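The structure under discussion appears below in the form of structure tokens.
Every protein chain of the complex appears in place save one, which is left out.
Entry: chain A
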Amino acid sequence: MDFDLTEEQRLLKDSIDGLLADAYDFDKRKLYMKEKGGWSKAIWSKLAEQGLLGLPFSEEDGGFGAGGVETMIVMEAMGRALVLEPYLATVVLAGGFLRHGGSAAQKAAHLPGIIDGSKTFAFAQLEKQSRYDLFDVATSAKKKGDGYVIDGEKFVVLNGENADTLIVTARTAGGQRDKSGIGVFIVPAGAKGVTRKGYPTQDGLHAADISFTGVEVGADSVIGDPANGLPLIERVVDEARIALCAEAVGLMDESLKTTVEHIKTRKQFGVAIGSFQSLQHRASDMFVALEQARSMSMFATMAAEFDDAKERATSIAAAKVQIGKSGKFVGQQSIQLHGGIGMTMEAKIGHYFKRLTMIETTFGDTDYHMRRVSEAGGLI
């Protein structure tokens, strides 16, 4: 049992923390938001230069062969700095599909672009009716010759507006809520029949609603088994959930720090408001919530390696429950303790709150994961 980082991991942490401390203060972030697509190409290139975009990929694929702990370190740092760039969509999600399900040819075709920062990806999964059920897929992929024709609509696709390539879930067989008959497809964003409607999301990121009308793709666009892609989808989405847990811990950590700083300096009645016990106790409760969340983020990271699939899924769901609850508490109370200034777009704290709020509803909210843990018979 060991919770320490290795020497390499510590160096990685220093390197990403250093890069972001330098390049990503809140004022600079505002400028990045105004760039085309809503994030900074220059930062993305820097991340590529430092090898961060190639982190989880094997050395033979041109990456660094890093594991879950490294992703946790990066995501936590990105949360702390409120990073806008599409790391989750490109490296964790699309990268995850390619790593776990991609053929040698698919890896060779797509990983170099991810690793060198020249290409970004998006995962088109959510549908109007699907909510958090990954198997609820109405978008169809009908066989045509060797390839497929994709028809359907996907919503709130993170980085969907800017991505060069889309990873799309579509049904090759069965009914809308059948667990089998789901395939995963690589679709160029510019393919004929793909229409994207982009928009900013509440947390300052960008997403798109994407419709697929008679989009033709070749047989080589299928990742894994076109008749049974759900296990792959679940595995990759679980990794995204773990990454989101780590990002949320970074967000909470910075929220608490900022809030404590605020109540130490903000004066009312002639004294710092942090001298009031009601505020001290609230801040202490935020610390407790943060530490519980941090524990579960670490737990989820380690749970990804559990051999028992059910135990693995339940553990990650439990982590998402804790993150959802802690994130809501820390986020809301950060605003409360900031008072009026916390309500303004100008102050950074509100943006942390908004990102935390969006994380809760990404890939299953607290209630959804609570139900999953419960249906699995709990943790004890």
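Convention: contacts are C-beta pairs under 8 Å (C-beta built on N, C-alpha and C of every residue); 3 or more make two chains touch, one makes a residue touch a chain; residues count from 1.
Here, contacts and distances are computed from a predicted model.
As stated in its UniProt record, the chain not included in the shown complex is "Pimeloyl-CoA dehydrogenase large subunit", which appears among "Pimeloyl-CoA dehydrogenase large subunit", "ABC transporter ATP-binding protein", "Protein translocase subunit SecD" or "Gas vesicle protein". The missing chain, though absent from the display, is touched by one residue of A:I167, A:A207, A:V260 or A:V330; that residue is A:V260.
From the options A:A21, A:A42 or A:V288, the residue with contact to the chain not on display is A:V288. The chain not shown here touches chain A at positions 1-5, 69, 256, 260, 263-264, 274-275, 277, 279-281, 283-285, 287-288, 291-293, 295-296, 298-299, 301-302, 315, 318, 321-322, 370-371, 373-374, 378-380.
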